[in-house]
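Handing you this structure, nothing more for now.
Excerpt of the complex: some chains, original placement.
Chain lettering (A and B) follows the sequence in which the chains are written, and residue indices restart at 1 in each chain.
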Amino acid sequence: MRFSGRARNALRPVSIEPGFAHHAEGSVLIRMGNTEVICAATVENKVPPFLRNQGLGWVTAEYGMLPRSTHTRTNREAAKGKQSGRTQEIQRLIGRSLRAVVNRKLMGEMTITLDCDVINADGGTRCASITGAWVALHLAFDSLLQKKALQHHPITGQIAAVSCGLDTHGPLLDLDYQEDSSAATDANFILTADNRIVEIQMTAEEKPFSSTEMHSLLALAQEGTQSLFTYQNKALHAEKSRKTA
Amino acid sequence: MRFSGRARNALRPVSIEPGFAHHAEGSVLIRMGNTEVICAATVENKVPPFLRNQGLGWVTAEYGMLPRSTHTRTNREAAKGKQSGRTQEIQRLIGRSLRAVVNRKLMGEMTITLDCDVINADGGTRCASITGAWVALHLAFDSLLQKKALQHHPITGQIAAVSCGLDTHGPLLDLDYQEDSSAATDANFILTADNRIVEIQMTAEEKPFSSTEMHSLLALAQEGTQSLFTYQNKALHAEKSRKTA
């Protein structure tokens, strides 16, 4: 049994609320338990220098935490004058995994930036960011299609992310901050709705793990992401209804 | 008549929702029309070096905007590696005006940092930050009193802030982004509930203004802040009810 009473293979309560950032071309507020992240997509008609004149679009991400999203206050990165290694690692991961399910030729020369800002943090912020950012990106493309700025939808697959871990009793799905701090192994899975893998990161925090343990974590993640795909689809649907209403 | 249909001396719809930042010692989400700011108070048992061993507390503030809180995306200050002059000016203003209504001897050697983070921006973000931060600061002191970490409440006055401007038809209360961009004069007033002044900033954006115009703007601000004091008190009351419930 977990401290929260949740089953070992259960997600925390999830909600994905579209339209939270009023000005963004697509946005959601995603909640996984007490973790809350605003994901906002911005469309700009330019590409980074290394992509110019190739007819390809770009999808990138930035990640941040409000200073008091955490248990004790974290210093503001803007005040310190640089983004931490952790921040950069996470935003590179978000951008990379979204690009794996986008046909960048269909985008033409535009950039979509996904800003993932953590309002409240309780573990799993990078996974919530990815799951939410996929919806925000989809909404941005939806709106470009509606405005005829695009001909075809560039999304080629549906992804969601979830963390898993190993404690002394075995595998655990969707760790909160407390569980994450005490897990011996920490893993993040970014999976597709058709059961393939976009990214796996597994780290032995304390002691090396076996390939059997690796398989059980992957199985748990596959189970968990199935629910997330449903929540994503509901959010897409809700926004469509709202717009056509 | 204003574009939004509002009367020239009317505030936008206001709400102040306490407890938005789960981990903070005091917090609110303040909304003034489409402007939304999270204000979170953090208590730390230390003071900056220049105050050590003087038995005085410190109140300070930091301000930030989510990159897509604005109409077009604003570059992330953490990524650029520095805070803009505007950001620093605003956060200095927030901290300074709160200190004017705090008895720092009663705090003892502790620091309270108010993080004001703009989720959605539509004009008047610095004023909303101050009005919300005063509530968050009050809640943080309330909780310190309840925990017996303080003997007496250090708040010595109630402040709220509102912007005013001059357009071709005269004075205007609580400008939204559109109105702010086209006003000839832009003013911010930080006033107390007992009708005194903590800070005035008036700027001729296009052409110098007269002292008569100055007076009419001040009168308008005094009227506007009266409502804000009521909203603040309701939020304080709501949180108290929630805690004792």
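Following the convention adopted for this analysis, a contact is a pair of C-beta atoms (placed from the backbone, for glycine too) under 8 Å apart; a residue touches a chain by one contact, two chains touch by 3 or more.
Quick caveat: nothing in here was measured; it's all calculated off a predicted structure.
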> Please state: how many copies of the shared sequence does the complete assembly contain, given 2 in place?
Replying inline: 6
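In the analysis below, only the chains that are shown with their structure count from here on.
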> Degrees of rotation, nearest 5, to put the Cα trace of chain A on chain B?
Replying inline: 180
>> Measuring centre to centre with CA averages, how many angstrom lie between chain A and chain B?
In response: 32
>> For the complex, give me every residue of chain B touching chain A.
In response: 20-24, 27, 34, 38, 40, 42, 44, 62, 64, 66-73, 76-79, 81-83, 87, 113, 115, 117, 119-120, 122
